[in-house]
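The structure appears right after this line, and notes come after that.
A single protein chain has been removed from this complex, and every other one stays in its place.
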Amino acid sequence: MPYLVHSDEDRASMLAAIGVQAMDDLLTDIPASLRIKALELPVGLSEHETMSQIASLAARNRVFPDRLTFRGGGVYRRFIPAAVAAVTSKPEFYTAYTPYQPEASQGTLQAIFEFQTLIAELTSLDVANASLYDGATAVAEAAMMAHVHTGRNEIVVAGYLHPEYVEVLRAFSDGRGIKVRKGTEPGPKTAAVIFQQPDFLGLLVDARTLTESAHAAGSLAIACVDPISLAILAPPGQYGADIAVGEGQQLGLSPSYGGPHVGFISCRKELVRRLPGRLIGTAYDKEGRRGFNLALAAREQHIRREKATSNICTNHSLCALAASVYMTYMGPDGLRQVAEVGFKRAHFLAELLAALPGWEPAFPDRQFLNEFPMRVANGPAVVRKLARKGILGPLDVHRWFRELKGILTFTCTEVNDPRALDELVAALSS
Amino acid sequence: MSNQRRYTKTHEWVTVDGKNVTVGITDFAQSQLGDVVFLELPSPGRKLAVRESFGVIESVKAASDLYSPVAGRVTAVNDKLTSKPELINSDPYGDGWILKVELTGDLPGDMLDEAEYKKVAEAGAQ
Partner (left out) sequence: MTEPLSFELSRRSASAPRLPEADVTAPEPSQVLAQDQLRANPPDMPRLSEPELMRHYSRLASMNYSISEQFYPLGSCTMKYNPVVNEVAAALPGFADLHPYQDEDTVQGALELMWRLERALCAVVGVERVTLQPAAGAHGEWTALRMISAYHHSRGDNRTEVLVPDSAHGTNPASAALSGFHVVEVKSGPDGRISLADLESKLSPHVAALMLTNPNTLGLFEREILDIAEMVHATGALLYYDGANLNAFMGICRPGDMGFDAVHMNLHKTFTTPHGGGGPGAGPVGVKADLVPFLPTPTGERTNGHLKLDFKRPKSIGRVRSFYGNFGMLVRAYAYIVAMGGDGLTQASRDAVLSANYLRKQVEGDLEMPHEGPCMHEFVASAHNLAPHGVRALDIAKALLDRDFYAPTVYFPLVVPEAIMVEPTETESKATLDAFAAAIKEIVAEARSNPQALHDAPRNLPVGRLDEVAAARRINAYLQGLSDDPVLRWKPAPK
């Protein structure tokens, strides 16, 4: 059997050392009525047969080339440097346990400390945590922070926040008696105003005004941001937001049918004690050597137990490592280049599409970065036609928003070369 | 230990001066917690009920709620604890005091004296 190490001799020898006759003598605590004869599962397979089965499942999926992928909605095709997988596939990283014994975990701890610093810098806030599961749970955790910090029970969602993030926010809020309201005006019961920049349609919102209006009502401002956009756009710290959250998938992670990805959260220093999840900090040993360590653990569930702000006890460490490698590979100049190329290609594509008969920008007065909404009749038919031509076309947002019938959002990144844009336009015109 | 101090089962102590009560945690409590690194404390003016949780005391490895031994109104909070929480470890009955409260009514009848509290601490230490 695969991955088992004991031979029958080993087993016999161990039973003898324990002083019992048979394996069943070790299972006497289990009531006889509960014992089962066998699991209702097929017998195990050889590695070859296992991989054949897995590969045939993979083959039943349609993979669209990244250059012909124009669909975003929270998950994007990006250039992922080979360095990312080269690092995350090191067994010392991917098979390591949670760093509870810091002396034996300095590699992971330092890498994640670098991640925390990178996210704090990118979002221009004071402290970031060691990562969360995804953008959706990051939004929900930030809302819980605001609730605990202000003592207020209402969360206002301003504008087009990713609909799945709103669903998760509602699920978290229901459990704690918190109300989620869509709107733009916070009130005296509002713990926080949450907005997305750029929003779910790719459009830029007036982050500064939303932040100021939140503060005027005594609420916190939570900005859900695209990490690559922060190379060009004003980061949350610049316009005074209290908490920044977002999805880090674009920082070196494959789409992987939705997971695992990585959420990030950063905040002003006044809120640091409310941060959920892991935090890594510097610490020194007797010799004065600098090391890294899990910090402020007393916030966490295993100590506060029922008084914890959150029950999260992991981060998405390996995904945060991937993001760290990506950001370090790119550096500030590389990240800006990636953002600018996406910006330009998207704006070029938007012009091409607007010139097609039947197509127009859905919100012509609004700005965007590299994701934008277009209006066209019979969106679903358009998307199906593109799929037949091997193109993963735009996202039909009517699926989530009844008022957005006929609106499709397109995404452009550095992997959509100019010829790919021509192929898209040609496919739409035919 | 002073004869005037009274104690709770949850390891708080009080000393009384007319209507003014000073509150802290006991030497046993601080030794159980380990090095104190942070306290979350109420603001002056806050009203407290007996056994109401009024704050949190954190060490590296543990966090404990602080329960009010009396009913009353917070008149002062030991500001020194913000920058030097370790005072609770080094001087839990003196410089490590936590709150001053203006008493409403009388001291609760079930407060422990020196000897009774010593038994509680010894039982907890096992």
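Just so it is clear, A and B label the chains in written order, and each chain counts residues from 1 on its own.
Keep this in mind: contacts are C-beta pairs under 8 Å (C-beta built on N, C-alpha and C of every residue); 3 or more make two chains touch, one makes a residue touch a chain.
Predicted model, so just to flag it, every value in this text is computed and none were measured.
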Options A:107, A:218 or A:361, residue touching the unrepresented chain: A:107
Selected residue (touches chain absent from view) among A:217, A:341 or A:427: A:341
Interface residues of chain B (partner: the chain not displayed): 34-35, 37-38, 59-60, 82-83, 85-86
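By definition in this document, only the chains that are shown with their structure count from here on.
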Interchain centroid distance [CA atoms averaged], chain A/chain B, Å: 44
